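For reference, the structure discussed in these notes is given below.
Left out: one protein chain. Kept in place: all the others.
Now for chain A:
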């Protein structure tokens, strides 16, 4: 067993690596290539380099080798040996002290700041490795970077997700006060509670009318038309029985009450919609909305 924390402490104790000199000085052709690749059309980068290029100048090149005292390389080797074979960069925070001028020749030093783990992540169990690099022109520090990678054991590929039919969707609980609604959807009717005493329309329903106190609720069957009062486009997390993204709309029915439902179509507030019914099984039929052409 490799004691990762002990190895990390040993590498951290070695402090900063020796300065490693950039292959080339800061130069205009490389600046031009970089600006083109990034799509940065800022006209100011003649004689000075874009600050975000700093890492470019000290890249080792296609066939480059890490130096022996490079702490990130040393830590990667140890984690490889411990079975944490995959790597993904997670954070990179750079601080620029000044612009770099064409002709300046950079060197870089790196130290190991922190190794934490093992952590369970979506990618698999792994260790977060944080290094701090400083770029120098002579003995002047010109830029710094805190860089974090996750070195992980790839989790076994999950089984391909099965289709998520509506049958997996969350089911409503139904009780004496609400069963008329779900009876209605089974019959293709969108029912709105109407007080048997004063006629108040109410959704969501309840057993006692808050206006007149009557406990004899009845219902009317809605025409099924309304307008979008508000809506949400749901992206994360996954919702049982649904493919993301999807739209949930709060619809104000022409009868005056509001009701939630999925909207199959481009949402906007004020858009006219109509109800559709989708049978899930013999017990449950869900109402939802679809756009309706303006009359």
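Brief remarks on what is shown
Just so we're on the same page, a residue touches a chain if its C-beta (ideal position, glycine included) is under 8 Å from a C-beta of that chain, and two chains touch if they have at least 3 such contacts; residues count from 1.
We adopt the following convention: contacts and distances are computed from a predicted model.
Only one of "Acetyl-CoA acetyltransferase", "Glucose 1-dehydrogenase", "Phosphate transport system permease protein PstA" or "Techoic acid ABC transporter ATP-binding protein" fits the UniProt record of the hidden chain, and that name is "Acetyl-CoA acetyltransferase". When you scan A:66, A:153 or A:171 for touch with the missing chain, the hit is A:171. Within the entire complex, the positions of chain A that touch the omitted partner chain are 119-120, 169-175, 177-178, 203-204, 229-242, 245-246, 248, 250, 257-262, 269, 286, 288.
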